[in-house]
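Only a single protein chain was left out; the remaining protein chains are all shown in position.
Order of writing sets the chain letters: A, B and C. Residues in each chain are counted from 1.
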Amino acid sequence: MSTVLSGLDARLPDLERLYVDLHRHPELGFAETRTAAELARRLTADGYEVHTGIGGTGVLGVLRTGPGPTVLLRADIDALPVRERTGLAYASTATAVDQDGREVPVMHACGHDMHATWLSGAAAQLAAHRGEWSGTLLAVFQPAEEAGGGARAMVADGLFDRAGPPDVAFGQHVTPGPAGWVLTRPGALMAATDALRVTLHGRGGHGSRPETTVDPVVLAASVVLKLQTIVSREIAATEAAVVTVGSLHAGTAHNIIADEAVLEVNVRSFDGGVRRRVLAAIERIVHAEAQAAGAPRPPEMTELATFPVLTNDEAATARLTEVFTGHFPEGRVWEAPQVTGSEDFGELAAAAGVPSVFWLVGGLDERTVLEAIAAGRFETDIPSNHSPLFAPVLHPTLRTGVEALVVAAMDWFGSPAVA
Amino acid sequence: MSTVLSGLDARLPDLERLYVDLHRHPELGFAETRTAAELARRLTADGYEVHTGIGGTGVLGVLRTGPGPTVLLRADIDALPVRERTGLAYASTATAVDQDGREVPVMHACGHDMHATWLSGAAAQLAAHRGEWSGTLLAVFQPAEEAGGGARAMVADGLFDRAGPPDVAFGQHVTPGPAGWVLTRPGALMAATDALRVTLHGRGGHGSRPETTVDPVVLAASVVLKLQTIVSREIAATEAAVVTVGSLHAGTAHNIIADEAVLEVNVRSFDGGVRRRVLAAIERIVHAEAQAAGAPRPPEMTELATFPVLTNDEAATARLTEVFTGHFPEGRVWEAPQVTGSEDFGELAAAAGVPSVFWLVGGLDERTVLEAIAAGRFETDIPSNHSPLFAPVLHPTLRTGVEALVVAAMDWFGSPAVA
Amino acid sequence: MSTVLSGLDARLPDLERLYVDLHRHPELGFAETRTAAELARRLTADGYEVHTGIGGTGVLGVLRTGPGPTVLLRADIDALPVRERTGLAYASTATAVDQDGREVPVMHACGHDMHATWLSGAAAQLAAHRGEWSGTLLAVFQPAEEAGGGARAMVADGLFDRAGPPDVAFGQHVTPGPAGWVLTRPGALMAATDALRVTLHGRGGHGSRPETTVDPVVLAASVVLKLQTIVSREIAATEAAVVTVGSLHAGTAHNIIADEAVLEVNVRSFDGGVRRRVLAAIERIVHAEAQAAGAPRPPEMTELATFPVLTNDEAATARLTEVFTGHFPEGRVWEAPQVTGSEDFGELAAAAGVPSVFWLVGGLDERTVLEAIAAGRFETDIPSNHSPLFAPVLHPTLRTGVEALVVAAMDWFGSPAVA
Partner (left out) sequence: MSTVLSGLDARLPDLERLYVDLHRHPELGFAETRTAAELARRLTADGYEVHTGIGGTGVLGVLRTGPGPTVLLRADIDALPVRERTGLAYASTATAVDQDGREVPVMHACGHDMHATWLSGAAAQLAAHRGEWSGTLLAVFQPAEEAGGGARAMVADGLFDRAGPPDVAFGQHVTPGPAGWVLTRPGALMAATDALRVTLHGRGGHGSRPETTVDPVVLAASVVLKLQTIVSREIAATEAAVVTVGSLHAGTAHNIIADEAVLEVNVRSFDGGVRRRVLAAIERIVHAEAQAAGAPRPPEMTELATFPVLTNDEAATARLTEVFTGHFPEGRVWEAPQVTGSEDFGELAAAAGVPSVFWLVGGLDERTVLEAIAAGRFETDIPSNHSPLFAPVLHPTLRTGVEALVVAAMDWFGSPAVA
């Protein structure tokens, strides 16, 4: 029996080369030019109609094999300003200039190199077996998921004008669970994000004469500690919220008291009421802290990004779970817990008004993960996404992600994808 | 009666042009190439034997007019990583790349442009009147006073091998007091400085999953607040100490928890016991805070700079005070309070084993200063050195500083400098 | 049709008098002598075999009406060190001396006066209708639930030796939900508690000479803020934990720096791993903070109380929910959310090795509660248990709690309790 997954084993060495290449050459959001070019090149080689530069650096590959549904498969392709410390032979040493003009290290610390490789592999596999299914496949390589805005930019730039809207959208993310595992859940899977830039104004002066200044470093430090009380005191333990100050920058020299400090704050929530309370508390705290410090003028707060809760369609998720359970070996398909990570994937389906499902694919050695959990050391010993040590194992991670995309698509195209 | 100060009025427009030019083109420590070139050019034009590149970018002008003492006059010439906000027509818009590879704004926020102009003017004046005195003048333009190391570098690079050591050394600093005023004191005038870089190690990860990380931003914030307790709780109110965290940098993005935070700390003290207690307390606090946070490894502390207390020679200061009092109008010469600023000027004289005197020259509008003091708003309303708003008035500041150097030197050369 | 609930309306005025009397005369844990005496008096009058002084101040009433199951109904009876600010006509003005010798205000701020009144009413009602059921009723008035230890003390003092163990145990708690509502859930309903006393050692001295001291107030303040980071940074947002510093005492006068500070810390958790991580983090932080402060010796931590998670028996809860749903009007019986409150009720059933169910009974005006929720102001506007403003409405709260106990018991005695 011929299937669309046949030949995948032989393709894995090439996918591994693609992954290593992408990992070595990470690019920040909206600057994924090298990445996009390579992915487009491969789509073209596989016979796709290819659209590039959508929403900046987004790529769309279209393959029509006959009448039938349109299925959108999406991978995000941007990297992060993290200095890689994995020690891998193919570790990144790249740097880039970020939006604030700072030179920053760059690393695929969230696995989007894996996501892109998965989708490239699935697209190749489905193209190689184009005679075995009928319908339209949209392979979407999306830029700028991390800082947000990539999905929206592609939609705004006419993504769905190129080849029409899909009937369903699928996406996946590599996660620090056991490689070979696939996890999803109906309803809210991933949290809403709100990101803010807070500029605290002090009064600059000489490091030896603090009495002539309002020290923005001390003000910022107090804000950071006070922000901890939002989660610890203002949100019920049975609700979920995260308030992270991801970056804090103030001052240029030890003997100068600067005149401002800049914080970047990231908020996660699942519930609208919780979200509102957290955002209001941040605003209250930031302003009152400035007053406590005698700041010469109020802080400024600007929105950097906002992602809604990622919600999986109930029916489509039930159907997909059944498909996954039928396809993957026993003990590999699980209900996902809610996770505080965020995703703008949902905005693609929302813009098209169609159902979507997002799932997680484990990327770490199974025994290592299970032993860490048993020892109560999972949180401290297993590097999470965005860690400088984040390093998925290639096998069976590569294969699992390609399979998941192919079986999800084939189910809508009317056939199983039998491995 | 001819005097070495005659002709100074006519020279002022040129000095004003020099000051404005230096102010517009500030350069960080050890990078003062344009500044040094212009100052060397002027010395050469005035007939000095000129040595450049001493200790990197230092300049020495030597003028021998006959037998007699050797007098060293010193000005520092480096600027600071501060973004100028004075609104002056000649405000700096310069930037530079600092030692950490960050692009930073640059400003003459500590008045070294004024210091260099004063010494250039005094050197020109003394050269123009070389027939009126006998001895050797060493005009020293020193780099890198701010971060420390400039004086030491010039000495190490053979400053005193060029034209022999001096018999006395003089230096001066512009200060936010009334223009026209000159202040000094015997003994300890300016504080010792110790500057430290503290690197706090966390464990990086995803901004939404703090439980997998050790957040260095929160750790750094706690360190900053705890460091405040050194001055507030561990040092007697009747002793003097300053602990400033001049810069704090951590993180590259809102949704990433970084794996380290870097603080630059500046300590001021006059007393050796106080200094030891403060430094020991910093070390104790930084290490214990890392333990409190569960940091994966201890912090690193490295010395960035160290300046001793600046001590004026008792006899030379008494002699100079008498000279100043005789020269300047009544109500213009004062005993200086001890100030927490620091200076490496003293290292020049210490290396030569000769007496030295350092003094302060007011640089602000007299009425503005006196009214602010009367209103109890001096600290909050008058921008101090290192403030983005620091802006000396040009007159009579320019003239006063030139006169002070000339009368100090002429006293050792055996004559008054009568204006 | 006669039922065990008939006559309850006529009994309500007397129960209201009992409630007001108990509310006016609150007593701290293990000191509930007046309360116990009144409750015993009523049991005796109702024909119960009464055992007093069990586990200190506990009371057991036994009523045997024939063969059949033994049902234990439990109410806790202790009050709290809170100064009442309800403004009620029957507000408490009582004070008592606590375990540390401090005089403290006392208030029934957690509604145990309501619990005692409910059980007294249910016991009376079941006694009045003793001909209508067959079995043994154990009415248990338990001391010292708040500080923990009351349930354990009664068991240790032979509670089950008096009249044998029960076949099932029921308990209930008044909660800031709508009066008339009854809420429960199978499995974990209420959180585990760990309470700790932390003594931080400083070095005392003169308020004007902090440099000779180690200030325990500053140390304690830093500990309090650092403890906030456990929930905000070390526990996943999707897990539940609470760390509260309920009391903090240090110092006797403004001009003396004390030599110690004492904190009482309360921890809530549902998961064993979370609990271990929180307790380990508290220990790590408290010790490192003492080191950061240069404390002369390490802190002491002692356990004040510990409660396990309160877990409702799955089968018994399902059965009871069906009974409640059949008995109460539509819209009054709900699945409870997990709550972070704790209870030692479960220890009674655990000691007997029998199933138990605990439920919540709303005690506030329904419209007030629902409007606050709709406005997103429930947390801020509705006084929670332990608030100085906690004030259940008497109707229908009184009736609902009596009915709930009676129908729960009657179900096991084999009959409905039809109102």
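Criterion: a contact is a pair of C-beta atoms (placed from the backbone, for glycine too) under 8 Å apart; a residue touches a chain by one contact, two chains touch by 3 or more.
Just so we're clear, the structure is a prediction, and the values are computed from it rather than from any experiment.
Q: Who touches the missing chain here, C:Q142, C:S342 or C:S356?
A: C:S342
Q: Touch as defined at the start, partner being the missing chain; which of C:A221, C:A280 or C:V393 qualifies?
A: Candidates C:A221, C:A280 or C:V393; residue touching the omitted chain: C:A221.
Q: Which residue among C:P13, C:G87 or C:G101 touches the omitted chain?
A: C:G101
Q: With the missing chain put back, one of B:V71, B:L225 or B:V309 would touch it. Which one?
A: Checking each option in B:V71, B:L225 or B:V309, the one touching the absent chain turns out to be B:L225.
Q: For subunit B, which residues lie in contact with the unshown chain of the complex?
A: Considering the whole complex, subunit B reaches the absent chain at 191, 225, 227-233, 236-238, 240-243, 268, 273, 276-277, 337-340, 376, 379.
Q: In the complete complex, the non-displayed chain touches which residues of subunit C?
A: Touch with the absent chain occurs at residues 80-82, 85, 98, 101-105, 109-110, 146-147, 191, 193, 195-197, 203-213, 215, 217-218, 220-225, 228, 242, 244-259, 261, 264-266, 268, 304-305, 339-342, 379-380, 382-389.
Q: Residues on subunit A that touch the omitted chain in the whole complex?
A: Output for subunit A: 208-211, 213, 215, 218, 222, 225-226, 229, 232-237, 239, 281, 284-285, 287-289, 291-294.
Here is the rule we go by: only the chains that are shown with their structure count from here on.
Q: With centres defined as the mean C-alpha position, give me the subunit A-subunit B separation in Å.
A: Here subunit A and subunit B have centroids separated by 48 Å.
Q: Which residues belonging to subunit C are in contact with no fewer than two other chains?
A: 225, 229, 232-233, 236-237
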